[in-house]
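Pasting in a structure now, in structure tokens, and then I'll have a few things to ask.
All protein chains but one are shown in place.
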Amino acid sequence: MADAEPIKAIVTPVRLEYDFTAGKAATLFLRGLARKKIIGARSGPGQPVLVPPRGADPRTSELAAEAVEVKDTGTVVTYSIIRVPSENIKFELPYACVNVLLDGAAIGFFHVLQNCPLEDVRIGMRVRAKWVADDKLTTSVSSIEYFEPTGEPDVPYEKLRENT
Amino acid sequence: MRDVGILSFAQSNAKSELRNEVEILLPVVKEAVKASGLARNDIDFTCSGSSDFLQGQPFAFVMALDGVGAWPPIKESHVEMDGAWALYESWVKIQTGEVESALIYSFGKTSPGDLAEVLALQLDPYCVTQLWPDADSVAGIQARLFLERSGRSERDLAEIAVRSLADAKDNPHAVAKGDFDAAKLLSEPYRTSPLRDHDCPTNADGATVMVIASADIARKHGQRPVWIRGIDHRIDPPALGVRDLTRAPSAEIAAGKARVGADKIDFAEIDAPYTHQELILREALGLGDGVRVNPSGGSLCTRTLFSCGLNRIGDAYQRIASGDGDRAVALATAGHCLQQNLVCVLEGE
Partner (left out) sequence: MANLCGVIGIGQTKYDAKRIDVSMPGLVREAALRALEDADLSFADIDAVVIGKAPDMFEGVMLPENYLADAIGATGKPLLRVHTAGSVGGSTANVAMSLIHAGIHDRVLTIGWEKQSESNAMWGLTISPPFGVAVVAGAGGYFAPLIHAYIERSGAPEDTGIRTALKDRQNALLNPLAHLRIPDIDFDKIANSPMLWDPIRYLESCPSSDGACAMVLAREDLAEQAPTAPAWVHATAMRSEPNQFPGRDAVNPQAGRDAAADLYKQGKISNPRKEIDCAEIYVPFSWFEAMWMENLGFAPEGEGWKMVYEGATALDGDMPINMSGGVLSSNAIGASGMIRYAEAAMQIRGQAGEHQVDGVRKSMGHAYGGGSQYFSMCLFGKDKP
């Protein structure tokens, strides 16, 4: 024992399983995706539509439970090119991650952009969702495979400033 | 020290919730703010308690901010502890004079994970956690030692359960409640000896909100002011073999500092998730046999982890505010085997 090396470190694997519930707000959203719709929520008529719905309107803390469908087209309000791998990511590096203000929504929505040369990705670009095949639609954000450019003219920065 | 009063308290507990944390919290916040008589924007400080590992998510508390009114920006803080300690931090903030009122909240869902396993992560990570001792068994070790040291019996523990469950019938927020027979309970098999199912807490999902304020505001409130006369918290060493598990020295010290013994105690709300722990804490608080404990049913009946400590304080406040008692002690506990304890003395005007 006297010659034994001191132990410097031990590996102690930890595994915990959690059963998550989406909550009412996220459920609206996820069920919508299974029907190829993007559903946001607002706290009342005339109030901003939040996508994805979060349960409450953060500015007022009012319950945001009124479902409102938004379009699956929108404008890029900001973006980044991701070059670093991570276990959870399945997209081929490098890829563009975009924050899209969907038409009808009041806050941006993070997703991935494909079918666009990386150097062309820009704020103001018009994009649309590319859905998976109908038989692959599920209650998950991965029902939207990615976003791609529509080719429409850009939205000028001044119009977007508030949302960037 | 400045006088600080509790203005309002609201809680929500359920065996298992399908709503997410924000959805659970929102109505409870509304209820407490409304009952406080203050506008949300007039409450100067916000502080919460919750745990990432309980939620299975890092930064779990960030989501809750939506439900609590953080716009325009607010003075806000968070402790990775039971809401009772968020109450403490808020009480301190009022003592500094920087704020006059505070909104305290806590939330936790015990249902998503296997709580017994999750809590194993709270032990010594080098030598104990990998044995994956479940929380009930760890409590069982303490229970065994206590029964031997004190001469109390499993029957005494069953009677605590029977009493708590019966009292919980009058508590609309309690999750487990009903009329039970001690002899029948004792005929059930052990869950982890010497503890049976009835000795272990009924875990719950939920949220809790409390509003406190300095004397000027509290006096304008309209209902009977309930003052926080003393509040203190202490911690004991973690290693289970290092301390006498049959006692809670940290609770004793905190009780002394909070001046529990300065005057008569009408009742106590004690956060004792396991039956034997009520007896240990009674001793630590120096409560006479005649003092009623846990008229709400206590954490045994409703253990919304990270809220249940604050719930004891809130339940005590409500009882005094409604005129059913003048001076009470409330205790919140944390860590395995009553390692850390917060004691609060409440007194009605």
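A few points about this structure:
As written, the chains take the letters A and B, and residue 1 is the first residue of each chain.
Here is the rule we use: a residue touches a chain if its C-beta (ideal position, glycine included) is under 8 Å from a C-beta of that chain, and two chains touch if they have at least 3 such contacts.
Please read these numbers as outputs of a predicted model, since none were measured by experiment.
Although one chain is omitted from the display, it touches the following shown chains in the full assembly: A, B.
In the full complex, chain A touches the hidden chain at residues 8-9, 12, 14, 20, 22, 26, 30, 48, 50, 52, 54, 57-59, 77-89, 91, 94, 97-99, 106-108, 110-112, 118, 123, 140-142, 157, 161-164.
For chain B, the residues touching the chain absent from view are 1, 46, 51-54, 56-59, 61-62, 65-66, 70-81, 85, 88-89, 92-93, 95-98, 118-119, 121-126, 129, 232-239, 242, 249-250, 253, 334-336, 339-340.
Operating definition for what follows: only the chains that are shown with their structure count from here on.
For this pair, chain A with chain B, the centres built from the Cα atoms lie 37 Å apart.
Note for the complex: chain B touches chain A at residues 17-23, 26, 29, 40, 53, 56, 63, 65-71, 111-114, 117-118, 121, 125-126, 129-130. Across the complex, chain A meets chain B through its residues 10, 12, 14, 16-26, 54-61, 63.
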